[in-house]
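Rather than the whole complex, this shows some of its chains in their spots.
Every chain is named by a letter (A, B, C and D) in the order it is written, and numbering of its residues begins at 1.
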Amino acid sequence: MNSNEALKAVLSSIRDGNLDVEQAMEQLRDLPFQDLGHTKIDHHRALRNGFPEVIYGAGKSPEQIADIFKHMCGRSNVLATRVSKDAAEYILGRFPDVEYNPTANTLTCKSQEVKYGSGQVGIITAGTSDLSVAEEALVTCDMLGSRAAIISDIGVAGIHRLFHRIEEIRKFTVLIVVAGMEGALSSVIGGLVEQPIIAVPTSVGYGANFSGLSALLGMLTSCASGVTVVNIDNGFGAACAACKINRLLDKHSKNA
Amino acid sequence: MNSNEALKAVLSSIRDGNLDVEQAMEQLRDLPFQDLGHTKIDHHRALRNGFPEVIYGAGKSPEQIADIFKHMCGRSNVLATRVSKDAAEYILGRFPDVEYNPTANTLTCKSQEVKYGSGQVGIITAGTSDLSVAEEALVTCDMLGSRAAIISDIGVAGIHRLFHRIEEIRKFTVLIVVAGMEGALSSVIGGLVEQPIIAVPTSVGYGANFSGLSALLGMLTSCASGVTVVNIDNGFGAACAACKINRLLDKHSKNA
Amino acid sequence: MNSNEALKAVLSSIRDGNLDVEQAMEQLRDLPFQDLGHTKIDHHRALRNGFPEVIYGAGKSPEQIADIFKHMCGRSNVLATRVSKDAAEYILGRFPDVEYNPTANTLTCKSQEVKYGSGQVGIITAGTSDLSVAEEALVTCDMLGSRAAIISDIGVAGIHRLFHRIEEIRKFTVLIVVAGMEGALSSVIGGLVEQPIIAVPTSVGYGANFSGLSALLGMLTSCASGVTVVNIDNGFGAACAACKINRLLDKHSKNA
Amino acid sequence: MNSNEALKAVLSSIRDGNLDVEQAMEQLRDLPFQDLGHTKIDHHRALRNGFPEVIYGAGKSPEQIADIFKHMCGRSNVLATRVSKDAAEYILGRFPDVEYNPTANTLTCKSQEVKYGSGQVGIITAGTSDLSVAEEALVTCDMLGSRAAIISDIGVAGIHRLFHRIEEIRKFTVLIVVAGMEGALSSVIGGLVEQPIIAVPTSVGYGANFSGLSALLGMLTSCASGVTVVNIDNGFGAACAACKINRLLDKHSKNA
């Protein structure tokens, strides 16, 4: 039941005399999230925009993260990103079912089986140094129900490495292109394939890279039409966008 | 026949003795584009990444644009963006079948019937001042075969205007959100719907807007997961990305 | 006695023969501050602009902070902000009456009872990670005589969490909105309430956040009219501004 | 009747059988704004956050502005800001009751008498060149029901000019400080008075001013606590914030 249907249901209940106005106001307060004091957990987000609550680990203490895991792990699958090594160890010591990916800096807890859709996400990196961001995207895709694979180290300075893999690349439904420095890889691939491409600039580089700015501006001004961009190093966001497209595919096929 | 199949065909012809090596080298030179001196027209781009050649009008003289129209209009549909009023008048006086959209600053020439796919693009603007960018997206969607509609002036400062239209918004397959100033509209919509969202920051605003920088950074750092971003004022690019998703839908349904 | 009255008094004393010119020059030197060598303590600042001297702890050694506490604690209430854990421990070991808030990074010494005014400050945060800034605002409001409360984690990506609390939010006299990333929360709230809103951008985020720049620019270019902004992470400054408004309320009621 | 009461009323009507669910859905669509195609006019904004709809003239054609005036002038007072000389002449020729202020670049239409509150806004400028922004603030205050006055050209390089007027300045309830270049005026005044201060950086200056950036950063990092800042050249926004405070004063006095 999505939130619109929920609203309709409340309205109908009032009409039918099953709910008075005060109770209706109350029910609107009982919208599906839960208050931990420091954090509102949003159990029904899956219904509303298709994803489980995700924990952004960067600004949180190990204790805060543990607290969220405690309340969520039984109810749904959980993904925590940008978890420091210290926080990861703290959690792993308390939650035996949680898995840590040290390249992606993610914690995952799969209490329910993931149902995979039919689309597949290709995650392409320009260099070895972009792997951490690519892995974050990979883990996220998996948790959101899209099968995904990484094709790494095929940057444009050795473009034959790219052509070597181009047919393989064309088989994915959606592509995530992860590149630092000048971010040119998304332009080149954008000119060679038909799929939707989501570009992730990375902060790999130094000097005029200015913490990812060069790749960000490069991807935004790409001469290849139809490349879209997410925040610097945001493998998670790119995966969310890719999975939204994949979900749309299955929903659309079903309706067709 | 896409470029990969073309390559295979050339290789096969050599094997079969229908082509010698020199001829093969020659054929690779005969790849499907045409040289106007100042511009290489790429008639087969539609095959390769799904779109007709598009003229970026901003840096070109009226004469150069006319030259390109002359060579392309018969062969395929043509879209020119960022065409100045002066250039538009010059073209319209020479090509009676070309249409000008003064809000979108586009010229279009439809020599062939557009085949529309099943997906639909919703283009949402925060304010009246964003309409020019939204119209560019609308015209582009139409030329690329996606039905589209604009829902305008529902920015977050009067958020009830957004809620008024939310069910309508949920019916599109893909959303383009066009907003200047702080670009918050994409975050709010991103939290309310399940579809893929492509955000277009606009240069509408002044002062700390810094020619669209505030909206650009705001959209890139959006707290709503899975929003992707294109360049400032790039209605065309957002439409390309949206139409790639829509094409994928139809291709996938057919295969399913 | 404010500084203008003090000036008048000095002038009158000269006229009355109670003070000669040299003495008057001397008295102007005896303006109400005290010199510690490294710092001028300004005991009368409360009279002049309504606040006690506040210690900005960031650039000071534990010894310097202790020195200021030693001279001020008896005479007035003291608030130190941005105090490192190390400095805090140093002070706490020497001044038993000083309290440390580790989330807000503040030290407080209440030697006199705080007189609370009638206004109330609502401090709203977009996410859990903004809590440190919100707590700094809370402690500051308390020291300046405004009752305040924090409503946390109601960012715009899950906007129903905001609507759930909107009536509660409307009951405060002044609002402080604390948000990182794109800072959209102040725009949305600004469109829903009538109160003065002071927005605090935070440096929470990464990449295109550029240490708070995205939230800062977003809040400055907010489409909601009448939102004012303070420096990035400046919970203290926002609280000062909010308390100035609350003091004005009580002063104005008394005069009315 | 504010929007919350409106919601309650709709709910009650359903309960009482005066409204069925479909009608309720309809009524929510009849929320108080009106669609001109290019612009949604929001007649009830006054109820919701205390201000009439304001037209931001910068991105609109004279015809669009005229269209909005046509639909709004009878129903409420109207304020258009950032209106070019050309657009102003176009409107003045069609609406005899509209007034144009060429310094402030505003158009105003007072179809209803403005009810002034008891608070007063002091608008202080550093130099003659800041007058346009100050006038925009003045006109806005007037339209929103706050009496206001400008004190101009008292920048910090000749600080005796400021001290000459300081007692006068202390009599306002709220201060708006308008300054370009280094924006130091708000810091100095912030240390001398007790009132709320809203600082407006202006783009007056050249070179390292970078279109107002120097004043903006200066005001944001002001050493005077409690100064809040609006966008560069945003006299309108500063006036909105000041008037929100003044309205709060009258509401609070009434309740006290």
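In the analysis below, a residue touches a chain if its C-beta (ideal position, glycine included) is under 8 Å from a C-beta of that chain, and two chains touch if they have at least 3 such contacts.
Since we're looking at a predicted model, the values are computed, not measured.
This structure file defines a homomeric complex of 8 copies, of which 4 are shown in place.
Note that only the chains that are shown with their structure count from here on.
Centre-to-centre separation between chain A and chain C, using Cα means, comes to 38 Å. Look at where the CA atoms of chain A average out and do the same for chain B: the two points lie 25 Å apart. Across the assembly, chain B contributes residues 127, 158, 190-192, 207-209, 216, 220-221, 225 that each touch 2 or more other chains. If you check the complex, the residues on chain B that touch chain C are 126-127, 155-159, 180-184, 187-188, 190-192, 205, 207-210, 213-225.
Against chain B, in their complex, chain D makes its touches with residues 3, 28-29, 31, 33, 38-40, 42, 45, 48, 56, 58-60, 64, 82, 201, 203, 211-212, 216, 231-234. By the touch rule above, chain A contacts chain B in their complex via residues 4, 48-51, 54, 118-119, 166-167, 170, 173-174, 190-198, 216, 220-221, 224-232, 236-238, 240-241, 243-245, 247-249, 252-253, 256.
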